[in-house]
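Only one protein chain is missing from this complex, and each of the others stays in its spot.
Now for chain A:
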Amino acid sequence: MLEIKNLNVHYGGIHALRGIHIDIPENKIITLIGANGAGKSTTLRSIMGLTKSSEGSIQYQGESLLKYKTKDIVEKGIVLVPEGRRIFPNLTVEENLILGAYSRKDKAGIAKDMERVYELFPRLKERSWQKAGTMSGGEQQMLAVGRGLMSKPKLLMMDEPSLGLAPLLVKEIFSIIKEIHRQGVTILLIEQNAKASLEIADYGYVLETGSIVLEGKGKDLLTNEEVKKAYLGEAK
């Protein structure tokens, strides 16, 4: 579905991505793990056209994404739930969701998806008239995911959805990711919580200072000694 080949990104004199290859087949959950500053967010930003790459290609359903603006990429069905949630705090919950469907014209479809999001996150329905900025971090994360779903994505990319959330909420977010995937959405998940993301992922990549150093099935990476040591906090 999405194929990244030899992607290189430079900014501010830093070689942030050094020729990475990532393959995202349809209907899979792919995860990208790595430490802070490894280039995970840069990868997502490059796919969305928010960061310009210096070399390489990003192919989506057989066509290059590099020539498109962020707006067009969203309209093609790729959505990013950004790090830090980035919900619009001055808008109500419902208004945030409406903006998630900004490019869509099918009113009936939008209403249906709004119902679907409210089913997935009943908390959001209770708070639909509340200003989004007044909600708790976990609720804001749910809103960010719900807002992403409103554009009817084929590929949903999530940047650190569990960051800063209480353990119970982390569990809830991961079970919702699985549920979204079950409904037919391809997922690219970026996480520092390597264990939880490898557990649900079909395939994983390990990114270190701009290069993919390891890749494999989620289950295999979970038992890999290097991954265990560096990312799962388990000593030998």
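Please note the rule applied: a contact is a pair of C-beta atoms (placed from the backbone, for glycine too) under 8 Å apart; a residue touches a chain by one contact, two chains touch by 3 or more; residues count from 1.
As a working rule, contacts and distances are computed from a predicted model.
UniProt lists the omitted chain of the complex under the protein name "Amino acid/amide ABC transporter membrane protein 1, HAAT family" (options: "Na(+)/H(+) antiporter subunit C", "Amino acid/amide ABC transporter membrane protein 1, HAAT family", "Cytochrome c-type biogenesis protein CcmE" or "Heme lyase CcmF/NrfE family subunit").
When the missing chain is restored to the complex, the residue among A:31, A:151, A:197 or A:224 that touches it is A:151.
From the options A:17, A:48, A:65 or A:169, the residue with contact to the unseen chain in the full assembly is A:48.
Considering A:54, A:70, A:183 or A:223, the position touching the chain not shown turns out to be A:70 (whole complex).
Among A:91, A:120 or A:232, only A:91 touches the chain left out of the display. Touch with the hidden chain on the side of chain A covers residues 48, 50, 70-71, 74-75, 79-80, 82, 86-91, 95, 98-100, 102-103, 133, 135-137, 140, 147, 151, 164.
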